[in-house]
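A single protein chain has been removed from this complex, and every other one stays in its place.
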Amino acid sequence: MTWLQRRVRPEQIRELSLLVLIAIAIAFFGSFIDGYYSFRTFNRIASSVAIITVVAVGQTLVVLTRNIDLSVGSIVGFTAYFVGTLIANDNGINPLLAVAIAIAMGAGLGVVNGVIVAWGRVPAVVVTLGTLAIYRGVLVDLSGAKTVTTDSLPDWLTGLPLVNVAPIGNLDIRPLFVLAVVIVVIFQFATTYLSFARRFYAIGSNPEAAQLVGLPMRGVVFLAFVICGALAGLAGFMFLVRFGNITVEAGRGLELSVVAAVVVGGVNIFGGSGTVAGAMFGAVLIGTLEQSLFRLGISEFWLDAVLGLLILLAVASDAVILQRLRALWGGAELKLVAKEADSVSGERRAPRP
Amino acid sequence: MTGAEDSADGATAVAPVLEIRRVAKRFDATQALDDVSLSLHAGEIHALLGENGAGKSTLIKIITGVHQPDRGQIMLAARSVTIRSAADAQRLGIAAIYQEPLLFPDLNVAENIFISHQDRGAVVSWAQMFHEAESILAELGVALDVRSPARGLTLAAQQSVEIAKAISLNVRILIMDEPTASLSAHEVQELFKLVRDLKRQGVAILFVSHRMEEVFEIADKVTVFRDGRLISTRARLEATPQGAIADMVGREIDLTKTRATAARTDLVLSVSALGRQGVFEGVTFDLHRGEVLGFAGLIGAGRTDVGLALFGIEPATSGTILLNDKPVAIRSPRDGMKLGIAYVSEDRRQLGLVLPMSIFANVTLPVLRRYLNRFGLVRTSLERGTADAFRARLAIRAPSVDLEVAKLSGGNQQKVMLSKWLNTDPSILILDEPTRGVDVGSKAEVHAIIAQLATEGIGIIVISSDLPEVLALSDRVLVMREGRQMAILDRAEANQETVMTAAMGQRPANSLDGSAP
Partner (left out) sequence: MSALERLKGWEAMMLALLCAIVALNGVWSPYFLSVGNFVNLFQLSIEKSIVALTMALVIIGGEIDLSVASVMGLAACVMAWTFHEGAPMPLAVLLALAAGALAGLNNAFWIAKVGLPSLAVTLAGLIGYRGVARILLEDRAIGGFPDWFNTLGQQALIGPLTAAILIFFLLFVFFAIVLHGSAFGRLVYVVGSNVQAARYSGVRVGLVKSALFVGSAFVAALAGILYAARLGSVRGDMAEGFELDVITAVLLGGVSIFGGKGNLVGVGLSLLVILNLRNGMGLANITGNTQNDVIGGLLILSVLIPNMWQDLHNKWKGRET
């Protein structure tokens, strides 16, 4: 086993291979589309990916624990609509307070999911399939099918997507993109270096062992759902910022894009492995294709078909490539102590009474 | 060492690390533990013996905080304690190692060792963790890559990680629940070396095993449980395996009795130079009607892989198989079944049985086609008939064949698995670890069944890590090591030493030249 093999793991190469795929996709589109390498392209992809990425980070935590949260689309719509209404009614509200309310609202909905899954022992698919319908239903009922319009929102909010945070040459860095990157970085570090966050992996990897070791199973699963809800709430606010016009249909179907990003990003759907960064790369890869294909002159109607194929290939290649790499690396056993085997058998033979 | 009463007196000199006082526990209708008292001293290896359901597991679960006792006290260093959870037990310096190591396959070896440490701070220092894990493993004399995920480690390596885990926690009391059940003789010796080291460091060890010879090799004291009661506690030197077994089952059973053997007549299976790329190679043997061929060797020697190849689950890539003198290709389990081969897996729960389904559905599964009427529907009455017949024949203790298999004991599950494959009318029966996790009484029954099947003319291959079992059952013993066939020993020349020597990689011929005919 070489030094490189000891330091770099097949699981890490998975993220690298996604980066390579993204690079190939960009090179491919760049060579066919005039003026593809521009900050406009970057911004378009960045802003389309930001929301999905934030939700995918939370979803990753939930999937790591062997669960799934299908209600995220409804949570995004719920918070986008109600925070939007709140701001529309009171344009003077403190922006930070508005963000905090969005996060708290999402976290609250996540608490409901988490409590029922962790303490009610109801499978996550069942719970979140139910709350997917319930959160949306409550939203529609309470809203009276009214719409939040851009006109009713204050300028700081409608102008936010176009603010330039840190101009690098011609490249505009937009706040939503920055926010998404900050979230990914925070959670990537947390899941790598925080003892508590490592438990997401442990519980998904072997729940039975986690129980016997005495890890707080319920607490960890609960926390995953709460964080997922909170991030979906934040994404709801981002949704409001990006689109301005919010109907009760906002975010419908988002859960599928998010799960797709997570799966393409190499997070094992059966828990235990995968990274937050991988989920982001998954979202970026999908976003890059979404935003680039139609510029090739391909009809927008082709997008979904290609996307479906891509997800399939990503999952298939991931499974095949990872298997090959693991075989190449070999297991953890350098050499089990077979030394002195002879002397052992010689001196310690089973005594016969 | 003195007898049971005296050792209790001896405890006044050195206070026991752990003392169980009159503990009782009841589940529904069964009294799992009844007024049990036991003391454990530093630097002592105390073995617990008993059939399944005798109360050993309940006692362990009470000590590790999984269950709470209904009555009685647990004293730690002369102080009464309440252990409410695994975390509590850990804080008190109690750790447990189970038959199936419970590692996290996606976490690396180092993280597995330190997973349950609550005092390592909120931030993981990977470099330090790798370093510490490496030094603990080095101390144990185990070479493992601590950065690699635990996925794919052999059972023996997993046990090493579990022990490293226990050591890292500075345990005072280590409970080992059948730690050797999946280990081969050599690996058991390696494990015992570690256990003796721990003992020297003053760790008190509670050791549960079904293997009598191991208990009598390593234990200082032997305690026997039966029906939730503590029957006897004796110093090892005063106890005998026969006496312990008698205490366990309430009657005498001889497990070392060798099977009467028959003359080798008709050849059923002839295998030559069989191999599967990268797994095993050059396996050559004959199997006759009514013969029991034992497969011995260390875990990972490729014995199970030969079985899987013969049955077609992981088909062979080289060599030839002659069945009744005709060459055959076995590419799938269906091929194997059509040729009259049956493979009874070593892993009852994962590979052998469909636990949530009924006994009869399990028994008829491989040959479900036989039970169809002309509309292609399953005739369950016919299935029940078959299952009932086997229930009587193999003495499966179950009120009805409609019962879920999950609700049966290990020994009865093993019998259901045997029924399932006997129902395919095999001419060749491959039994992989037929008595793993089975209590002594059932073990003797399974051995009797195997002997009976051989006299009925079935060619039987017994793969087992339990060397006395292989020796007691087999007409001949095939020994493997690292995917190669080392020797085939006749009953006359097969004994613990010759088999182990071959399994360790030395041609037994060297040592046998003088003694073997």
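For reference, chains read A and B in written order, and residue numbers begin at 1 within each chain.
In the analysis below, a contact is a pair of C-beta atoms (placed from the backbone, for glycine too) under 8 Å apart; a residue touches a chain by one contact, two chains touch by 3 or more.
Just so you know, these numbers come straight off a predicted model, no measurement behind them.
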### Query
Which one, B:Gly243, B:Pro366, B:Gly441 or B:Gly457, makes contact with the chain that was left out?
B:Pro366
### Task
Based on the whole complex, identify which of B:Arg22, B:Arg84, B:His131 or B:Arg334 touches the chain you can't see.
B:Arg334
### Query
In the full complex, which of A:Leu129, A:Val178, A:Leu194 or A:Leu212 touches the chain missing from this view?
A:Leu129
### Task
Decide which residue listed in B:Val279, B:Leu322, B:Leu355 or B:Ala448 touches the omitted chain of the complex.
B:Leu355
### Absent chain, residues of subunit A that touch it
70, 116, 120-123, 125-127, 129-134, 136-138, 140-141, 253, 256, 259-260, 263, 269-270, 299, 301-312, 315-316, 319
### Summary
It is residues of subunit B that touch the chain not shown, namely 26, 28, 70, 313, 332-334, 336-337, 343, 345, 350-357, 361, 365-366, 368-369, 371-372, 376-378, 420
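Going forward, only the chains that are shown with their structure count from here on.
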### Query
Once bound in the complex, which stretches of subunit A touch subunit B?
1, 6-7, 9, 11, 192-196, 198, 201-202, 204-206, 208-215, 268, 272-273, 326, 329, 331-337, 341-342, 344-345, 348-353
### Parts of subunit B lying in touch with subunit A, wherever the complex brings them together
65, 85-87, 89-90, 96, 98, 102-109, 111, 115-116, 120-124, 126, 141-154, 156-157, 185-186, 189-190, 192-193, 213-214, 216-217, 240-241, 496-497, 500-501, 504-506
